[in-house]
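Omission of a single protein chain aside, the complex is shown with its protein chains in their original locations.
So, chain A:
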């Protein structure tokens, strides 16, 4: 167990080092790009460019620059933005992370419940109109772009029907911290959660249904039925339990990526200043310290989510356990 944890930490450090080095090199090694000229802005005089180069330390060797940047990011934590001078990276990421985590965690709960529900009900009523209807809805959910759905939700809840009893409770867009205003936190996030979850409910429901239908062809399902178990117990204890592995694998990947910033579109549509938005703005400005900060944060969560998936594997499938 201790060894497995150490192995994971080692893996995480390796991944994070690799990604940071890659991001760093792309920034400097993109052909025809001189970071000093870019930061100095268009039509800057050569003297200004030279001054910027000296000020940002771009005249020093790359490995030295990399080491200094990593030191200021992780150890002294006083790394500042190239674009907004004096804007510190670590506090910026730390204040954006709870927004993204709140958004993604809530949506994840919704889509896990929704996905299991859709998959199980569709598999139990296979080939009936309930199954077909659910699968059609799931396909619609998968096909709707999240930014479009989000804007429609905003249009409905913030504008057209905001003054009716139905959506008068919906607060203005933006994030309210959980610890300061839990009710406000919940109210502002419920619509973004739903919007983000719709796509994943569709995907997970369809995948789970396919796995369950396959599981019902297995001999052990026949054994379970021959034992005289109720259909619900056959489904939940025998079919669902053995069909969860692809589900968990997908969840680990999706959750890690979303927490790492892939919920950008949802964040932008609902004016949530999360990590996705932070990354997006840093990319627009070519703000290397901020890009590095957010990418480090994202890779940390991707690796963490995969480590958790491995733990869940061991819990749900004894065949994975080494004995």
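FYI, a contact is a pair of C-beta atoms (placed from the backbone, for glycine too) under 8 Å apart; a residue touches a chain by one contact, two chains touch by 3 or more; residues count from 1.
Note that contacts and distances are computed from a predicted model.
Engineer: What protein name does the UniProt record of the undisplayed chain give, "TIGR00659 family protein", "Cytochrome C", "ABC transporter ATP-binding protein" or "CheY chemotaxis protein or a CheY-like REC (Receiver) domain"?
Structural biologist: Not shown, but named in UniProt as "ABC transporter ATP-binding protein".
Engineer: If the hidden chain were put back, which of A:53, A:176, A:206 or A:238 would touch it?
Structural biologist: Spelled out, the listed residue whose C-beta touches the missing chain is A:238.
Engineer: Return the single residue from A:11, A:84, A:159 or A:230 that touches the missing chain.
Structural biologist: Here the residue in touch with the unshown chain is A:230.
Engineer: List every residue of chain A that touches the chain not included in the displayed model.
Structural biologist: Touching the chain left out of view, chain A contributes residues 126-127, 218-220, 222-231, 233, 237-238, 241-242, 316-319, 323.
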